[in-house]
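A single protein chain has been removed from this complex, and every other one stays in its place.
So, subunit A:
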């Protein structure tokens, strides 16, 4: 016990003495948590549109002003040549072209129908599909308005219509930050925890201090605990700063569920994660090797965790990877507890899975770690 305490003291001394590591551990996650949710925005605004109006009638004017007033579109170009508009797309000045044919108003009034042409630049897929969808919605609204103008509701029977009213549960205003911030917090705790623990033990190998440690009667468990506990504590501190300062004060996110439940899960999650770091370090001899392996594993863990794209829409093989990834479960639990207020009953399954991960990675790492080569 005395040995372990001394090991911990030594470890903290080294961490606090490292002038570049300390800001890296605490400041970087906070900066990232402030910046990343603002950038990882699913709502697309400021789509540049070029309108080619061959008609120049009051109706076409009405449609154009409706589009520009929606807030989603910025009128990049207005003219009467499709080729000129296409040039705009080629120069990346415009994302969409709406072509209004000649005789738009006349045909609409006389024939009761008219066609519009939309050309979308699909290089940026998200922007293209959302932009196209927004534009379609605006045109349909416009169409409905035109019909209302023409049909006298008292003379004719109203046309039967199904109207859908939706309400968003757990996140009524569809604020994507409520969804992203807890996930990104998991992401940051994961990165710092895995990298720091993997690099720390390898550093002892690289510098050669492990050689001196190995000839002492220190027990294997003492050495490993001495390495894991500091990063376990640092992980909890980072999570707390992120949850109580950045998420609450900056984004106004207050967990709906129990804070204790979150911390309980975090405690087990960190054990599993540090086990991964320990495992990487037992297989590496230099910090460079450890960094490369950790980077490879973290990329997979983070991109296949359901943070950015839902796991349900992944192909089968990707789902297998996502479900064998501890990060997925923590993100899921975070969102359930923070947004939905899930209780222990709802996430008990995830607790068991995470305990399994913790046992698996740590057992593997401890079996692999040898004081003798």
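Quick note on the criterion: contacts are C-beta pairs under 8 Å (C-beta built on N, C-alpha and C of every residue); 3 or more make two chains touch, one makes a residue touch a chain; residues count from 1.
Convention: contacts and distances are computed from a predicted model.
Colleague: Of the candidate names "ATP-binding cassette domain-containing protein", "PQQ-dependent catabolism-associated beta-propeller protein", "ABC-type multidrug transport system ATPase subunit" or "Phosphocarrier protein HPr", which one corresponds to the UniProt protein name of the undepicted chain?
Modeller: When "ATP-binding cassette domain-containing protein", "PQQ-dependent catabolism-associated beta-propeller protein", "ABC-type multidrug transport system ATPase subunit" or "Phosphocarrier protein HPr" are compared with UniProt, the left-out chain turns out to be "ABC-type multidrug transport system ATPase subunit".
Colleague: With the full complex in mind, choose from A:162, A:215 or A:249 the residue touching the hidden chain.
Modeller: From the options A:162, A:215 or A:249, the contact with the absent chain belongs to A:215.
Colleague: Which residue among A:207, A:237 or A:355 touches the omitted chain?
Modeller: Selected residue, touching the omitted chain: A:207.
Colleague: When the complex is taken as a whole, what residues of subunit A touch the one chain not shown?
Modeller: Touch set of subunit A with respect to the missing chain: 2-3, 6, 10, 13-14, 17-18, 207-209, 211-218, 371-373.
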